[in-house]
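With one protein chain held back, the other chains of the complex are shown just where they sit.
Up next is chain A:
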Amino acid sequence: MSTDHRSGGGCCPPMDLMRSEPMQLVQAIIPIESSHQTVSYLGDLGLIQFKDLNADKSPFQRTYANQIKRCGEMARKLRFFRDQMTKASVFPSALTVAHPNVNFDDLEAKLCELETELLEVNSNNGKLQRTYSELLEYVLVLQKAGEFFYTAQDSATAQHRQNEENIYSDGSIEKPLLDQEMFIDHSKQVKLGFVSGLVPKGKSMAFERILFRATRGNMFLKQAAVEDLVTDPVSGEEVAMIVFVVFYSGERAKTKILKICDAFGANRYPFTEDVGRQKQMIDEVSGKIKELKVTIDAGLQHRDNLLKTISCQFEQWNLLVRKEKSVYHTLNMLSLDVSKKCLVAEGWSPISASTQVQNVLQKAAKDSNSQVGSIFQVLNTNAPPPTYFQTNKFTSAFQEIVDAYGVARYQEANPGVFTIVTFPFLFAVMFGDWGHGICLLLTTLYFIIREKKLSTQKLGDITEMIFGGRYVILMMAISSIYTGFIYNEFFSVPFELFGKSAYACSDSSCSDAYTEGLVKVRPAYSFGVDPEWHGSRSELPFLNSLKMKMSILLGVAQMNLGIILSYFNGSFFRNNLNIWYQFVPQLIFLNSLFGYLSLLIIVKWCTGSKADLYHVMIYMFLSPTDDLGENQLFDGQKNLQMVLLLLALVSVPWMLLPKPLILKKQHEERHQSQAYAMLQSSDDGALGIEPNHASNDHEEFEFSEIFVHQLIHTIEFVLGAVSNTASYLRLWALSLAHSELSTVFYEKVLILAWGYNNIIILAIGIVVFICATIGVLLVMETLSAFLHALRLHWVEFQNKFYEGDGYKFVPFSFALLTEEEE
């Protein structure tokens, strides 16, 4: 069944993009020694989607699990290099085209070597850096603690002197005895121990409290904040620190304090009371710091050099590793032959590519010096093939619009073909202003002209999106320039470009123009809306009536196109049931109601009749036999209406009943014939049975299911005919909103500012106008018109014919590999 679809075009050659590429399931038996070469050549070609023949096996049970692990390891190393390079702000040089062939094993060894070297350099640097920051801290401690001692000593000697003076000045009896005792004790005093170091500022309060509690207050803490941030040697982070000195007495207190210091991550440093020693130590440490600095700089230089050599070839290695990984991943999907000498590959491939694939297989066998070539054959299958459209840079964005709704079923009519024109057109109906259109055009032309440059570099999310849809926006811009001329709006200002207005004053005084209106003196304005309507009191009623009717006419036309495409699907798949019991009644139903409405609209315009179309349409259902009276547009209208109503009523059961009944009958016939004798099985393919019914012997036939399905389909169509037509009225609403908004911005901002005759106000007015035009009209309105055009295509147009339940052809291709960057 699947093979005889291709001839469905009939008179014409098959149209590009209308149907997805005919596919075939191919099998290749590849000798194991040339398998790697073959798969990598096929990756270059990128025209086969491999089937996973080992789906039941876990990743670890597969043949090339080990190689995949190696690739993963190499990728990890490369990621490590990339991190290191970004840290050191070394950037990988762009991919050189002429790269020498690098061996996979050599590369693995080289990467390993480089990684160890880099790690070693890093760890050395880390150690040095740590010592360096420790020394820096030490200097701080020496300075700050030195200050404590110095000031303490100063005040102590001062007090001492004062005390002594006290003693000597009044050696009276009143002098307390205890005091004297204290001074006597001076010599016997227990020597106080102390610990000095740094603690992070955030912890200092808690640190102090804990120290106080642990020693029961028998300690003295002196602290001073360091003005600048200090690098913590352990974490390498910059933190605010406090230099502290804790005085204590006794060994037990000391152990407690040391433990608390450790718990708080306080770095302790030795310190002497001796001022001379202090000076000496500061000098010593400063010398060490200088030396270390030199060593660290040299180490960093070494690392940068190393990273630079890596960066030269980084992209090439990265690409190679990713290619290798994908090759082994693909090889894992092939099944090993019983003899363990061949790999069997199965996959989908376009029929048109079979010679290319065969050539590649031969070339790979030759290049890998294999004694036996690969065997290529086409398999017969009932599985649905993937959908593959060959798009170019222009059509791909439009195809993506369609694919976003659902990927086409294999070879069904592709709405993408018409979307290329109708999508920008419906957008432009809502966005009709040739000034705005030109702005859009200039924006998108910028992207198209710089296309080559922009496609290589990384763009932001939104820019990327605009860049991807640049051709869609181009078509949208051109269409909106056209509809802008039709609506006669340039930033909402009309121009008399196509001849003279049809309207003029009735007399020279023009007094009637404000009450009765202008008089039509010439034939209708030849292209677009008459400029005289603009700003008139009757502009809105006129435009509303025009745009509402236009929406219905365009909608009915597009829905008819959708139904006609369902005919092409029916004839392509030789499904006569769908043509006679779906396409025909649907066409009749839609046109007997809304086709008739369209006809009425046109007749009303051509005759200038004052008939009320709502009334006509409503009473066509309520009392079809009544006389139309003044609402009659043409002779025989009543009879025509009755015929159309009858047709519409008949077409509903016509859609609903015959198809499931005929399917049931066909099934029973087939069942009977199978029961009596084993007849030739699939000769009845032409009768238009669903593909999956034709071949399967034990097919399930559930009449109720098919009937319910058809019932839903019918109800959806009948109700949809009404609601979809109404849905097209969004064209009217959006277009009205756009023109009203731009009028408001023009009149209430630009013209108002102009009226003040003040250059500053005018300048402000222009700025506000430009901002409002760009922000509201060009960005927001574009977005909303885009979304509404999208909806009209996805729902109102595509539900008439599009199944959209296929799956995309994703070939194994190295070209796609580079696109999916991580």
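Definition applied: contacts are C-beta pairs under 8 Å (C-beta built on N, C-alpha and C of every residue); 3 or more make two chains touch, one makes a residue touch a chain; residues count from 1.
Everything below uses one rule, namely that contacts and distances are computed from a predicted model.
Missing from the rendering is one chain, named in UniProt as "ATPase, V0 complex, subunit E" (options: "SUMO-activating enzyme subunit", "Dynactin subunit 5", "ATPase, V0 complex, subunit E" or "RRP4 S1 domain-containing protein").
The residue touching the chain not shown here, chosen from A:205, A:602, A:767 or A:787, is A:602. Across A:119, A:519, A:719 or A:787, the residue that sits in touch with the chain not pictured is A:519. Checked against the full complex, the candidates A:422, A:492, A:637 or A:739 give a single residue touching the omitted chain, namely A:422.
Which of A:150, A:542 or A:614 touches the hidden chain is settled by the complete complex: it is A:542. Not every partner is drawn; the one left out touches chain A at residues 12-18, 417-418, 420-422, 425, 429, 482-483, 486-487, 502-503, 513-520, 523-530, 532-533, 535-539, 541-542, 545-546, 549-550, 553-554, 557, 602, 605-608, 610.
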